[in-house]
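Complex shown without one protein chain; remaining protein chains in place.
So, subunit A:
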Amino acid sequence: MHLAHYLRLLHRSQTALAEAFREIRRGHPHEPDMYGVCERLAVQCRDQARWLEPFVRRYEPWTSPSPEPERLHQPLFAGTRPGGLGLLRDLHDLYLLATECDIACAMIAQGAQGARDDELLDVVRRCGGELAVQLLWLRTRMRHAAPQALVVAS
């Protein structure tokens, strides 16, 4: 059984996403509309990670020691970049990170069904619903920024 590995992977990604939302907010302080939303989404991601913690503990005893979760985890976001194009690239990274969370949620939802764990299923479905909005927001914000950053800015 490897459910705990995947749960840890999701937990890590969500924690990373929460930090990334905070960092992008700090890294682009002059973007007029980023503050409120990024802060809100950061809190959301952190809460999601917390909801998972009891399940990591629940499945730990049955989970075999390998493969290393570190090897599963690739850092997708490493600090903000300045300027309009930088903002677009940062949002792009966050989008990939959120996608990682999203797909992990979908896998764990299947796993939860296999393990007959309704509680876990409920939690990852809630996470999935919130992630869907996060992805939509990132896409919306990128669509706002892309034409100017790619075509106009020098």
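Throughout what follows, a residue touches a chain if its C-beta (ideal position, glycine included) is under 8 Å from a C-beta of that chain, and two chains touch if they have at least 3 such contacts; residues count from 1.
By definition in this document, contacts and distances are computed from a predicted model.
J.: Under which of the names "Molybdopterin oxidoreductase", "ABC transporter, ATP-binding protein", "Putative zinc-finger" or "Nitric oxide reductase, NorB subunit apoprotein" is the non-displayed chain listed in UniProt?
T.: For the chain missing from the view, the UniProt record says "Molybdopterin oxidoreductase".
J.: In the full complex, which bits of subunit A touch the chain not displayed? Write them out.
T.: 29-33, 35-37, 39-41, 83-84, 133-134, 136-137, 139-140, 143-144, 146-148, 151-154
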